[in-house]
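Okay, handing you the structure first.
We show some of the complex, not the whole, and keep each chain where it was.
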Amino acid sequence: MFKAEINVTLRKSILDPKGKAAREALHQLGYHAIQDVRIGKYIELFVDAASETEAEQIARESCEKLLANEVMEDFVITLTKTN
Amino acid sequence: MNASTPQEPQVTLDLAKEHGLTEQEYQQICDYLGRVPTFTELGVYSVMWSEHCSYKNSIAVLKTLPRSGPQLLVDAGEENAGLVDIGDGLACAFKIESHNHPSAVEPYQGAATGVGGIHRDIFTMGARPVASLNSLRFGSLENPRVRYLLDGVVRGIADYGNAFGVPTVAGEVCFDESYEGNPLVNAMSVGIVKVGETASAIATGEGNPVIIVGSSTGRDGIHGATFASEEISEASESKRPSVQVGDPFMEKLLLEASLEALKTGAVVGMQDMGAAGIACSTSEMSAKGEAGMEIDLDKVPAREEGMTAYELLLSESQERMLVVAHKGREQEIIDVYKKWDLHAVVIGHVTNTGRVQYHKEGQLKADIPADSLVLGGGAPVYIRETRRPDYLDETMSFNPATVREERSLTELIYTLLKSPNIASKRWVYEQYDTMVRTNTVVGPGPSDAAVIRLKDSRKGLAVKTDCNGRYVYLNPRKGGQIAVVEAARNVVCAGGRPVAITNCLNFGNPYKPEMYWVFKEAVGGMGDACRMLQTPVTGGNVSFYNENPKGAVFPTPTIGMLGLVEDVEKHAMTASFKQEGDTILYVGAPRRGLGGSEYLSWCHKITAGDAPELDLIFEKSLQQATIEVIHKQLITAAHDLSDGGLAIAITEMAVFAGKGAHLDLS
Amino acid sequence: MPTFGVIVFPGSNCDHDAYHALKHIMGVDTRFIFHKETDLGKVDGIVVPGGFSYGDYLRSGAIARFSPVMQAVSDFAAKGGPVIGICNGFQILLESGLLPGAMLHNEQLRFTCKQVYLKTEAFDTPFTSAIPKDTLLHIPVAHGEGNYYADETTLAQLEDQNQIVFRYVDADGNPTRESNPNGAVGNIAGICNAARNVVGMMPHPERAMETLLGSADGKYVFESVLQSF
């Protein structure tokens, strides 16, 4: 069994209203040291694959087809063997 | 000013063509400037002379529509939206616009920014949006991509509209293979303003400060305007522009701040930033005021590093507006926007040169006669070649009676009820907040149009978007007439008297003569009906290039109809049967033939035959009579016969009420 | 004559509706209180209205709870003043700890706006005392994050102390799965705090004040609070 941890983030140039609202709220709470906040998705996939390469391929295709919106998002996959 | 600074590309005819300009248009630019344009100037002209901003291939035809009337306070095209006097010192600003191409690429943000843009057109005139409608068209639901587009578009409209706090009260969703790959997403906004408190999109008064308010500027949707003027094809997939992202929270602040700023009396003029952002708002406001502007682009709050003059001018970042203030009173306006935590930065001032001059890092990047850029000014106007399409010979000659049908009437009704064009749209409209502002007397569902009451007045507005693209495809002239007539009929059935329309004309490539013939005929038909029903056109939008690799989408002139309800409590009408024993009356001319019907399309996959018969004079009296019986409170329900004809209309009236009906068809 | 305050956050959009219900329909002296205020002034009851405060971007109500005015609202509540949080207002009261539990996304992952039936289960709060016994209220909901959650111990406490004020039910008054618009545990639509002076409810009573708009059952909520003075 493998666990794929996927971070899906908005491409840099694309406006991130969620991140902006959170940054301004944190500034109001006094955390001015915070320069920027960006908010994306953290997805955990539990994959019952025969090999690491197979698990990695399943995770990548899941992102390309569904979990990430290629038009405006990038994704990074980290794979770990669980048992 | 030298022709181009080192880092800007050298301007040539090829570069102009790459920007979508023709050789003749490039030559005209050189004539206006008296020299070769700089790269920034070329960018500004290319976006201002795009189809989307200049209407160059449609304005001549649009001028044939009736565009003024006793109740219009502003003639069509003069301001951002039409303005109709509805009595009691109130005026209604309303408009419909399309966001088809962005929604095909990214449905959620495309639809969301469509809603945001149309609301800005309304509150930039000083009116508070009170209702939102939409009109959506997709390919067939079997296709997973269509399901993905439908889900994204509806979610985008819902999330933006619900957060912005304006009820989405009516609309339509249609499905046909012809819209495969090129969905139509038309959004409409209706606003109310006291007569005399409206704002105009004008820049006058030398020295008056020019202020940019709202979001900061990024590289969103650059070439958004020119992108909307190109067909969707494999090529445009790869040229994925950075998507425009909507921020409804920011828009809500912008609305409240702008209406508050207008109350200070310190505002000379105000214009929202849609396609072509700063370039468009600065040049249009200047041209309208026969003035000029001196703009320092370094002052524009930018969201990204190192943006060039070209990018700052063409950026279509959302939720921004341009405000011209009375000299010396700009601080009052800036304080209002600051109260609502919004940027408000002076980026230049009005001049009397009639030219828009944009500076960046101390250099004059562009120096252009404002009037030469705008619709109604120097922007080109073309009369396109027309030719009647051959397909009409085949479809017109088709005789529906030759279709063999073994299924019983009952079986056919069940089959038709499964058609996505007829089945309940509850799954869609229950995602919209249809009740916020507590004015929605008749919302989506069992009614032909929505009815919104006006607080502290007995009056109300009946509003609807409507169009049958198949009829226009099969008979452009009659289809155009029917689009207006059916929208009016819907408003009448809800208890309203039709007053005026806005329209969103979704058509194919204007450079194809067959397509342009269909466009001209459809607009001609619309004019016939508008004149007969005395519902002038207050403005709207044209969206060309709605084609996809397989062919053109159905020609779809979406009509947004505004009706006035004299007394909401007495006249607001719905379509559900009310009490047992009520008599059911069939009113109107007998409908002959099944040409272009949903029955032929859904039950037999045939799109042929002529559009239904229509007698405009008869239609006018039918609608007036219906309004009269409603005013006399003689009837308890009214419903227009459209998709699925009499059988479906009666079924709907019964299902809405959980009742039955006994009919004698002889 | 009592005076009511309606809090306005950037992004609130049902503030006007609550104001209209109180001022024009119930005829009560009402004023808006901007989120930047730190003092509520002379006021006898507070409505934290619906809407999308701060765009509801992080979690509904997550940012609004830090507005200056919320400290004044909690002090007012601590002194026993009647406070009602409607929809986004309920979410803000949860996020600020004035009410226990939290809101998840609707189970079907979609915003839902429709009329629902509510069963009143606690009549001894300032906002439910005038509701007639054994009648169901027909009131609209309109939200995307109304799926109420509380852990076992909190839930048990709510049940024991009869702090569950409203439940979603069907037309016959049964808390069924189909009648639950968002998946909230126990069909919970509204709760009150231990001191019973703070109520949070997802449905919008201010949208059910006139039969012209579909239902007038919402008036009971406002009649209750007026009787409590």
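The letters A, B and C name the chains in turn, as written, and every chain counts its residues from 1.
Everything below uses one rule, namely that contacts are C-beta pairs under 8 Å (C-beta built on N, C-alpha and C of every residue); 3 or more make two chains touch, one makes a residue touch a chain.
Predicted model only: the values in this text are computed from it and were never measured.
The assembly described by this file has a subunit formula of A x2, B x1, C x1.
By our rule, only the chains that are shown with their structure count from here on.
Measuring from the averaged C-alpha position of chain A to that of chain C gives a distance of 34 Å. For chain C, the set of residues touching two or more other chains reads 54-55, 57. Residue positions 247, 249-250, 341 of chain B are each in touch with at least two other chains. Note for the complex: chain B touches chain C at residues 155, 158-159, 162-165, 247-250, 252-253, 340-341, 430-438, 440-441, 453, 455, 568-569. Of all the residues in chain A, the ones that touch chain C in their complex are 17-18, 21-22, 25, 28-29, 39.
Remark: chain C residues 10-11, 13-14, 16-17, 20-21, 24, 50-52, 54-57, 110-114, 140, 142, 144, 204, 206-207, 209-210, 212-213 touch chain B in the complex.
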